[in-house]
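Here the complex is missing one protein chain, while the rest keep their positions.
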Amino acid sequence: MMRRTIPLIITFISGILLVFALFIPHKPFGNLEERFNDWYIIVSGFTMILGMDSLLLHHWNKIRRRQADWFHSAALIVAFAVTLVWGFYSGIKVGNPFDPKSTFLQYFYTYVFVPLQATMFSLLAFFIASAAYRAFRARTLNATLLLVAAVVVMLGRVPKGSGASVVLFGIALVALAVGLVLHGRSLVDLRGQLLAYGGAALSILAIIPIAKYFPTYLPAVADWIMNIPQLAAKRGIFIGIALGGIAMSLRIILGIERTYLK
Amino acid sequence: MKSPPIVPLPVPSVRAYDTPNDAGGSITVEWELSPVDSVVRMYEVYRLEGSPEAEPVSAGFVLRGTQKFQDNNLKDGETYYYFVRTWVGEEYADSRLSNPAVPSAQWFHTGRKSALVILLIYGGLLFYYLQQARSGKPLYIRKIAGLEAVDEAVGRSTEMGRPILFIPGIGYVSDIPTLAALAILKRVAKKAAEYEAEIIVPNFDPIVMTAAQEVVKEGFMEAGRPDLYNEKNVYFLTADQFGYAAGVDGIMVREKPGAVFLQGVFYAESLILAETGHSIGAIQISGTTSVTQLPFFIAATDYTLIGEEMYAASAYLSRDPLSLSTIKAEDVAKLGFIAVFLIGILLETLAAITGNQALHFFKNWFSLF
Amino acid sequence: MNVLWTWIAAGLTLAIFSFLYKDNPFYKFAEHIYVGSSAAFWFIYLWYFDIKPKLLDAWVMNTGFEKYILIVPAILSVMMLTRFIPQIAWISRWAIAFTVGMGAGLGITGALQGFLVPQVQATMLPLWEPVSSSTLYNLGHSLNNLLLVLGTITAIFYFYFSREHKGGLGVLSKIGITFIMVAFGASFGYTIMARVSLLIGRIYFLFHDWLHLV
Partner (left out) sequence: MNLWDRLATIDRRIIYLLVALGVIIPIVAKLSFRVTPLREVRQAYEEIEKLPPGSVVLFSIDYDAASMPELQPMLVAMLDHCFRKNLKVLMMGHWPLGLPLGQIALEQVAQKYHKKYGVDYAFLGFRPGVAAVMINLGKDLRQVFNTDYRGTPVDSLPVLRNVHNYNDIAILVGLEAGATGDAWVQFAQARYNQKIILGATAVVAPDLYPYLQAGQIVGLIGGLRGAADYEQLVQVPGPAFLGMPAQTIIHILVVVLIILGNLGYFARRQGGRR
């Protein structure tokens, strides 16, 4: 009862109240969402203590058992302690550790925290390239469309006037031609072969006019892809997510879905 | 920069009324633009409390071209009068006094009636199919590749003698996708226990961590192996987005999991995690409702649960008839919405061809305020 | 002083980059420093920007109902912390139940207001609209609207779960997944530029602020 039923009742009430609050501007519903959010923020602040306990214990055990990397675990605990003490020390000294004259903000935040964060974030530049290289293979029709859309949008975003996209189109079309020839050689039937070789010839012939006109229009094509097919699919996904989210929320409020409580 | 002086002209009319759909204490003031709006610096709204003879107080100001101002923090039931001062440079001209207005709070938000109707119809559908399920009607659900692969991934990872890594993302327990991820975690934990495999769950949020601990324990109990459950493998890392990514990357390259699950709320760190997971040769099953991150999961992981597929997961994996019935209701709602689209499209097309503005009523009904 | 700190920042930057080659003691060190210090950082942040203003300061400044209602989140917080005492750890479920219920409530209202109704309205597009005097332009405009509607509807059919994707439904859902794939490709391509900016920032830091080569 106390362990299972009451939590279900609490979930039900807090969920239903927020749904009512959407339609009732009058007090006390009008600002209920805001109030609950404030409460949630307070509660989650306190639960950080649970998290820190878990993290420190995890690494303390590694040190105690002299597990591999125990030295690094010690560094983690030291870093944690130094940051915490420094932050609160600055807080006591200047009122708030996030005040510009706090050494915590001036040194720790600026020269340790921000570089770590920004560098980790910047790894994406590398990963986005390797993921594109590996995943964008024209294996199926859909994979090909994904690839083409990605390449067109990418090129459409290259700043104009650099001339680079023109050169690039040359490379791309030659590559396409080579690819088609190779593909044609693998085919058995004559019609397929003719199509492939014909396509190769066409893409070589197309280099000049496309290199001349296409870069001018490429940004427009990229915009079109973003604004029409991209937006359409996103809308469909959003509508699905909204319907699924409402159903899932209702399952939770009604206590049908209660994985989190066991 | 002296330009010839332009005489400020007052706004021709001012109207005040109780702000609709609010919690009270607010009046909206509306006016027609001053004839010299293009050179107006700002419109300053003055308030008189109680009577037209009261001392005017400046309530606020807005930029040129604006015709509306909302005056908040008023007393419900008190009468207020307003006038608008038009500023041109350092000169001004005052409008006449507005009608009296009294702020009050409303009990129903009329601007959200369409949302209410949709919610009621959809809620009705959900209840209808729940009742159907209670009466024992079997329900079909199509195959979802990403979910079919869960058991296989756990099995293959065990064969390789490697642990399983479950990454619940950087959402909070109040995010629905995180709760959906926990449902998937339960299945993964149960399978892991059956295969006697180790499962590691690093967390971004402490509450999600406690919930994940319970879920994994429950999964191990369902598999009949509570002895194998190790709470220390479900732990907290940090509440920093990229700190979390750095930590999980470290776990991946050192523990070398054979299967990696990326389920829940993800932002930019999604690709950092998925690429590292790929580099260690793990089978990766991802799922999120963060539409901006789906392309990266599609590119870098083996299976991806796209948006709504993730919400269907708990019903799909548990085959619980009550949960499955809500999926049936979702599908019926989809057909309903498509019908609504078609009606709307037809009416809008007719409106565009005939120029009859009245035909926009259907689309306008869906506007939210 | 600042020179020393710049060296520290540069060292940490390089240590993180070294992960691209392979895992190594430098990355391990930077990673552990990052995890440990960021955990403490966010606790301090939450303390000074959330708990202090929203609970402690609010308790001092508010009066009456607004003051005493703050006892509720305080109790919920204490409930969460009962997890430290195994015998009464179950009490924490009450607080978790509140956060989950709140999430579910917001899940419904957010989906309705933020996604469902606006998207439904936006999809009601006229399939013929004389927006310009040029028939060709109008034709293109109509075609775009048709594609938008088609893409939205077929993408919804891809998420139709309760029937096998065969026959008519199969065709629709196949068109739907095609739209979805084009969308994913496009957003992938769109994001690259932003990601490269981040790397430019870091490289410039190394070569300018640290090495003074640029």
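In order of appearance the chains are A, B and C, and numbering begins at 1 in each one.
Just so we're on the same page, a residue touches a chain if its C-beta (ideal position, glycine included) is under 8 Å from a C-beta of that chain, and two chains touch if they have at least 3 such contacts.
As the structure is a prediction and not an experimental result, all values here were calculated from the model.
S.K.: What shown chains does the left-out chain touch?
M.R.: A, B, C
S.K.: Which of these, A:Ile92, A:Ile171 or A:Leu205, touches the one chain of the complex that we don't see?
M.R.: A:Ile171
S.K.: Going by the contact rule already stated, which one of C:Leu20, C:Leu56 or C:Ile75 would touch the omitted chain in the full complex?
M.R.: Considering all chains, including the one not shown, the answer is C:Leu20.
S.K.: Among A:His72, A:Arg157 or A:Arg258, which residue is in touch with the absent chain?
M.R.: A:Arg157
S.K.: Which is it among B:Met42, B:Met221 or B:Val291 that touches the chain not included here?
M.R.: B:Met42
S.K.: Mind listing the chain C residues that contact the chain we can't see here?
M.R.: Those residues of chain C that touch the unshown chain are 20-21, 192-194, 196-201, 203-204, 207-208, 213-214.
S.K.: Name, in rising order, the residues on chain A that touch the hidden chain in the full complex.
M.R.: Spelled out for chain A, the touching residues are 96, 98-101, 105-106, 109-110, 114, 117-118, 125-126, 128-130, 132-134, 136-139, 147, 150-151, 154-155, 157-162, 164, 168, 171-172, 175-176, 178-179, 182-183, 185-186.
S.K.: Quickly run down the residues of chain B that touch the omitted chain.
M.R.: Given the touch definition above, chain B has residues 41-42, 61-65, 279 touching the missing chain.
Definition applied: only the chains that are shown with their structure count from here on.
S.K.: So which chain is farthest from chain A, going by the mean of the CA atoms in each chain?
M.R.: The most remote chain is B.
S.K.: If you average the Cα atoms of each chain, whose average lands nearest the overall Cα average?
M.R.: Answer by centroid distance: C.
S.K.: Across all chain pairs, which one has the most C-beta contacts?
M.R.: A-C
S.K.: When the centre of a chain is set as the mean of its C-alpha atoms, what distance in Å lies between chain A and chain B?
M.R.: Chain centres of chain A and chain B, defined by C-alpha means, are spaced 15 Å apart.
S.K.: List the centre-to-centre spacing of chain A and chain C in whole Å, with centres computed as mean CA coordinates.
M.R.: From the centre of chain A to the centre of chain C is 7 Å.
S.K.: Two or more other chains touching the same residue: where does that happen in chain B?
M.R.: Residues 112, 115, 119, 172-174, 176, 179, 207, 210-211, 236-240, 242-243, 246, 254, 294, 296, 298-299, 306-308, 312, 327, 330, 334, 337.
S.K.: Could you pull out the residues of chain A that touch at least 2 other chains?
M.R.: Residue numbers touching two or more other chains: 19, 22, 40, 44, 47-52, 55, 69, 116-117, 120-121, 123-124, 128, 132, 136, 146, 234, 237-241, 243-246, 248-250, 252, 260-261.
S.K.: Spell out the part of chain C that touches chain A in their complex, as residue ranges.
M.R.: So the residues of chain C in touch with chain A come to 5-6, 8-10, 12-13, 16-17, 19-20, 25, 28-51, 54-55, 69, 72-74, 76-78, 80-81, 83-84, 90, 93-116, 119-120, 122-123, 144, 147-156, 158-159, 176-193, 195-196, 198-199, 201-202, 205.
S.K.: Can you check the complex and tell me which residues of chain C touch chain B?
M.R.: Residues 16, 19, 22-23, 27-28, 30-32, 34-36, 38-39, 41-42, 80, 83, 92, 96, 99-100, 102-104, 106-108, 112-113, 116-118, 120-121, 123-130, 149, 152-153, 156-157, 159-165, 180-181, 183-185, 187-188, 191.
S.K.: Give every residue of chain A touching chain C within the complex, in rising order.
M.R.: The touching residues are 2-3, 6-8, 10-19, 21-22, 33, 35-36, 38-53, 55, 59, 69, 72-73, 75-84, 87-88, 91, 96-98, 104, 107-126, 128, 132, 136, 141-143, 145-154, 157, 222, 224-246, 248-250, 252-253, 260-261.
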